[in-house]
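Now for subunit A:
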Amino acid sequence: MNIHPTTAGMLLAGILFVLGLISILVRRDIIFMLLSVEVMLNAAGLAFVVASAHWGRADGQVMFIFILAMAAAEVSVGLALILQLYHQLKTLDSDEAAKMNG
Partner candidate 1 sequence: MLPALIPIIPFISAFLLMLGWKRLSRIATAVLGCGSIGLAALVAVIIAIQFAGNAEQAVVQHATNWVLAGTFQAGIDFRLDALSVVFVLVITAVGFLIHIYAAGYMHDDPDYARFFACMNLFVGAMLTLVMADNLLLLYFGWEGVGLCSYLLIGFWYKDPANGYAARKAFIVTRVGDTAMAIGLFMLFQYAGTLNIPDILGKSPQLWTTGAPVVTIIALLLLGGAVGKSAQLPLQTWLPDAMAGPTPVSALIHAATMVTAGVYLVARMHVLFELAPLAETITAVIGAITLVLAGFSALVQTDIKRVLAYSTISQIGYMFLALGCGAWSAAIFHFVTHAFFKALLFMAAGAVIVALHHEQRLAKMGGLRKLLPGVYWVFLIGCASLAAIPFVTAGFYSKDQIIWLSLSATHGHVALWLAALLGALLTGMYTFRMFFLVFYGEAKTAMHHRPGKSMMIPLYILAVLSTIAGFVELPHTMGHVTLFSNWLHPVLPEVTVTNDSNAMEWASQAMSALLAIGGIGLAYAWVLLRPKGMSDFLEMPAIDWLRKYWARGWDFDYVYNILLVHPYIHLSRMNRKDLVDKLYTGLATLMQWCHNVLARTQSGLLRWYIMAVVLGAVAVLSVLIWRIYI
Partner candidate 2 sequence: MILLVLLIVLFAAALLSWIAGAKSHAACRWIALCSLLFNLGIVIRIWLAHTAISGRWWYQYKIDWVPHFGISLHLAMDGLSLLMLALTFFLGALAVLISWKELQTRVGFFHFNLLFVLCGITGVFLTMDLFLFYFFWEMMLIPMYFLIGIWGHEHREYAANKFFLFTQAGGLLMLLAILGLYFVHAANTNVYTFNYFELLNTPMEGTTARWLMLGFLVAFLVKLPAVPFHTWLPDAHTEAPTAGSVVLAGLLLKTGAYGILRFVLPLFPAAAAEIAPLAMLLGVAGILYGGMLAFAQTDLKRLIAYTSVSHMGFVLLGAFAFNEIAYQGVVMQMITHGISTGALFIIAGALYERIHTRNLWQMGGLWLRMPLMGSAALIFVMASLGLPGLGNFIAEFLILLGSWPASHLFTILATIGLVIATAYSLRLMQKVFLGPCDRQYAMRDLNGRELVIIISLVIVICWLGFHPQPVLNTTQNTAYVIR
């Protein structure tokens, strides 16, 4: 087990990131999609912290805090929007929200 710790951490972040990506691709339920985005953002945050640990600097962690704030804001607006959409379409199926095309 002599994998470079930074590499290991980045790989974990990468795996989580891609899992989130898979999820957002295969899900049709919009809440699931929002959830998946959170997974991806979290993975990115993890990557920052790992990098920060590599260099022994605080700015990666500071970045994580901002990501956290952004995720919170994103989720709140997202949920409000989903609520609107739910009222409008009576479903959370993202494929239903495809009135505009061409």
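To be clear about the criterion, contacts are C-beta pairs under 8 Å (C-beta built on N, C-alpha and C of every residue); 3 or more make two chains touch, one makes a residue touch a chain; residues count from 1.
How were these picked? Simply put, all candidates are chains of the complex that A comes from, given by their letters.
Remember, predicted model here, so these are calculated numbers, not experimental data.
As listed, 1 or 2 are all part of this complex, and the one touching subunit A is 1. Partner candidate 1 is touched in their complex by these residues of subunit A: 21, 24-25, 27-28, 33, 94-95, 97-102.
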